[in-house]
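Note that one protein chain of the assembly has been removed; the remaining protein chains are unaltered in position.
Per-chain residue numbering starts at 1, and chain names A and B are given in the order in which the chains are listed.
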Amino acid sequence: MKIKLRVPEWMYSPGVWALVLLGAAGIIASMARMVYGIGAVSNLNDAYPWGFWISFDIYTGVALGAGAFTMAAVVYIFDLKRFAPLVRPSVLTGFLGYAMVAIALLVDLGRPENIWHMIIWQNHTSFLFEIGICVMTYLTVLLLEFIPVIFEGFRWNSLVHLWHKWLTYPLVILGVVLSTLHQSSLGSLTIIMPEKLHPLWWTPFIPVLFFVSAVTVGFAMVIVESQLSSRAFGHGLETDLLKDVAGWIPYGAGLYLILRFGQLAFEGKLGYLFSSGIYSVLFWAEILLFAIIPGIMFLQKRFRESPSGLMWGALLVVAGLVLNRFDVSLIALGGRIFDTTGYVPSIPEMLVSFGLVAISVLVFRYIALNFPLFESGHADHHVAHAAGEQVVPAGD
Amino acid sequence: MTKTISRRDFLKVGGAVASALTIGTILPPQVASAARQAGLLDAQGNGSIPTMCEMCVWRCGVLARVEGGRVVKLDGNPEHPHSRGKLCPRGQSGLMNTYDPDRVLTPLIRVGKRGEGKFREASWEEALDLVAANMLSIKEQYGPEAMIFSSTHNLSQVQFENLLNAYGSPNYGTQRSLCFNAMIVGNLMTYGMEEPGRSYDTLEYIILTGRNLAEAISTSETGDLIHAIDRGAKLVYLDPRFTKTAAKADLWLPIKPGTDLAFHLALLNTIISEDRYDHNFVEQHTVGFDELADSVASYTPEWAAKITEIDAETIRTVARDFAAAAPNALAHNGWRTSNFENSFQTARAIAALNALVGNWGVAMFAAAGEGSSALGAPPQPPYPRISAIRLDGVPWKYPLVPYKLGVFQELRDAIIAGDPYQAHGWFISRQNPVGSLPDRARTLEAFGKMDFIAVVDIFLNDTAWIADVVLPEASYLERYDPMLPVGDKAFLRQPVIEPQGEARSALWIYKQLGERLGLGDFFQYADDEDYIRQQLAPLGASLDEVKEKGYVLLPQEEEEDIYHWNTPSGKVELASDTLRNSGFASCPTWEEPVAPPEGQFYLLTGKVGQHTQFATQNNQLLHKYQDEPRLWMNPKSAEKLGLKDYDLVKVTSEAGSVNVMLQVTQGIRPDCVYMTPGFGHISKGWTTGYGVGASDSVLHISYTDPVSGSQALSQTFVTVEKA
Partner (left out) sequence: MTSITDPSAIKHRAILFDATRCIDCRACMVACSVENQVPNDVTRIWLAGGEVTGEYPNLQRASIPYHCMHCDDPACASACPVGAYSKHPNGPVLYDPDVCIGCRYCMNACPFDVPHFEWNRGVDEHARIIKCDLCTARVDKGGEPACVATCPTDALLFGDREDLLEYAHQRIKEHPDRYIDHVYGETENGGTSYLIISHVPFEQLGMSTDIPHESVSELSEHIMEFTLPFAFTWGAVLTGITIATHQMHKHGESKSAKETVEAEAKDED
């Protein structure tokens, strides 16, 4: 009897193989951490208790997942329904991003078995407590926001309808409130460290700066994610939507610039701008990458309307944001009293982070290929129809 | 990664199984029940038991906290004058000494070749029988003098000496000549006692010559020094190294090695020539002043300045300030004075210096020896006559060295030479000659001549590593030892926990051995507690009382005339006829020290507060907090040799060479290098200490001062180069 072997499509793709290997490496490194301790896998030490995992997985991961709440707000709170096609992928990106944060936490926490403690033992003066509770809750919100896509995949349409009727709006509003809180609080964590965080970054005003920059990078990530998935999954780029999203970025960047320099001036810190050596360089790099260059670019139509222009501009915003998060959580966080070894992330350390990203990309890919990710969704049917949009049937 | 301690499988030491003792009816005391009886432990095995530390010779009183039959903490006993409630880092680490996973807990008999470290476990019966058989055989074939007995200094020393005297050997090796012979003999010649006591209570001016009290910690004395400085006393400190004591000094003098003598002779010269001495004291209580004055007449500060590399004005000022502070001025006689062949003269000069300022009864006073006539002792027959001469040249080569001090390096050299006769056996207790004697290669050569080597110790130290039989002594927290008088009390060492494994006290071991050697009459105590009871008998105190308090009060002798010394003249001898008649200088006299040739360094040794000589490098708690043992070198010298901090360097002397990591530091004279002593162990039975650092004993060349028999450890010169 002949047995027909079917080799799955994905096994022919080198890109997927790379992601699988990276993911596997990340898992192995994580297991090593579990068995031998954080010190055996990472270069974290008493002078640098937070390092690559916190800066990349937590700070950056949370910020780059901001597209979920911003797009959800655009579509549901500000009722700009034509952006609906961008909601689902960004919610999924958000969900996977936050799920990755949670798993990364299991690796970074010294006592992952106690991760649930925040529910019972609560210290209400701690910004980290607030972040923990918000992230826990928001992860649930994201899951609940996204689940209709799964329902649609299984064609449970009445459930989808019910969901949208009763849950979507409260979830979105809750999601925006939670996101506002924890995006800003990630910055507020440093308020208790005035002797450690460099004066160019330390400010009690940091929650506002973090929020504004999160919203801005959320838009940028929507552009990046759309670009990447249109190339990966071969569907068209909604350039007409993206050009509008790109158009919002200069406003975010501009507001950020005003707030940032206003804060520095108000606190009498303008003197640090050019006299802080490497920290001045980092500061200006952030400003240029995150705000100035993409801000100027996206004020111009030709960048907003070209796919490569969109991509480059958005990537600059992301780069600048990542640099800012790394600066605040690691690079500009000095003032260590007993620093004997310094800190450079080890290879296994970075493998854990990149491995987790690889896994979430693989999950994203799986869902994108098997579920109606790039549709507007059932409840938006009549809206889209009314706006004159073509409804893409499910299962394409 | 968390450090994991691995046992040497082939030793398979430890374990809770106590093998049946078939030797007589002597069993180790049941500590727990005895302690409960004395009210020290409650029914759960919790309580506090007073005993004495043994991590160094200061023997601070300790209160051992016991929980559930385990020692959990050691605290200083407030009632002991040496601790006054404190313990130094070694004292605090003491329970790690008892619970060290490398403890030898059963008797061991060698199975491989010497130095392979292959042993098999044996019963006490077999091991003791083997030792006795060998010792008897050597006695029969070669005479008792062919058996060497060496032990550093334990509270059970009296019974060790009992064993060797009863056996009939004259050959007693202690480590004294490696340490303080110069100081002791200097004091004996001047004051007629080994070491006068010191009081810091009223001191205003202190001269320390070496005696790095901040690192060579004697708990109470170190505290006294710091309190004196705190009160405003001035400290002048002579040392080629900037030690932790130097950091507390008002004046640190980085004196050229070997020239302490010149400095002190110049002080004598200044004080005498400027008439700043205490006429009263000198006239009434000393002899030989005029001779001394003549003797030091040429030793001016200018003369000394050229030699010591300290400027004359400083020397003169020190002399004047010292004399001005009299009688609250002290020139410390030092402790480990085994530096140069002229160290004896330095000790003499310092002794004279103190006499000139008449500080007797204020800063210095008569000190009781370690024995006390108030304590009892088991009866014993007289010792057999010993006709053989000692191998270490006492007294025929070293007429003034007391028998109980000896000249250890000479003993070792005579063993190699087989002159005047060949030794065949060596019995060692609580000592590591392979580690501590200078010139390790020669020491190993001497051991190579032995037909039989037996070691009593709690570890496989470097000497036990090459032994034929190892007898496991119980650690100091697990045993009784003879009581020790300190001040107006006699203190007790008692077991705080049951001895682990098969370990036994030295008192028991010596008795067992004695009986097998047919010397049972010399060990007339039934067991350790009986021994103590016999000690207490004249005082009428019960053992239980003493166990509870940890000490017994000694009857105070009437205050005799403190101005009486045990010298031939009955006074302080600034000029000594004894020295003169033995063919030595009667007064402190200049002797030019050797100096290193161009391109070589003085190799200095010293102490660190976290270790005791060669004994503690395996202690995990001390290992945790020690500084890495590297070779100190001044940056100027390092630069000339092209060396950098942390370079691996080869240090070579005429005796041997070692590789060690370099520490470039400002804290040392450019013509000196320094190695922390006590490292570089060769015994693999020390899993924590093995292979850490390097041993300076490999490099040391033996030089002996003819007067005091003192080793001159700083006369070894070395070259240093990249390894």
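One rule holds for everything that comes next: a contact is a pair of C-beta atoms (placed from the backbone, for glycine too) under 8 Å apart; a residue touches a chain by one contact, two chains touch by 3 or more.
No experiment lies behind these values; they were computed from the predicted model shown.
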{"item": "Residue among B:Y200, B:W252 or B:W565 that touches the chain left out of view", "value": "B:W252"}
{"item": "Selected from A:L86, A:M100 or A:L181 as touching the chain missing from the view", "value": "A:L181"}
{"item": "Option touching the unshown chain, where A:G15, A:P49, A:G271 or A:G342 are the choices", "value": "A:P49"}
{"item": "Full-complex contact with the absent chain, from B:K118, B:H227 or B:K722", "value": "B:H227"}
{"item": "Contact footprint on chain B, counting only the chain that is left out", "value": "1-3, 72-76, 78, 85-89, 91-93, 95-96, 214-215, 217, 219-220, 222-223, 226-227, 229-230, 242, 244-248, 252, 254, 609-610, 620-622, 624-625, 634, 665-670"}
{"item": "Sites on chain A contacted by the missing partner chain, in the whole complex", "value": "34-40, 44-47, 49-50, 73, 76-79, 108-115, 117-118, 121-132, 169, 173-174, 176-177, 180-181, 185, 188-189, 191-196, 204, 207, 333, 335-338, 386"}
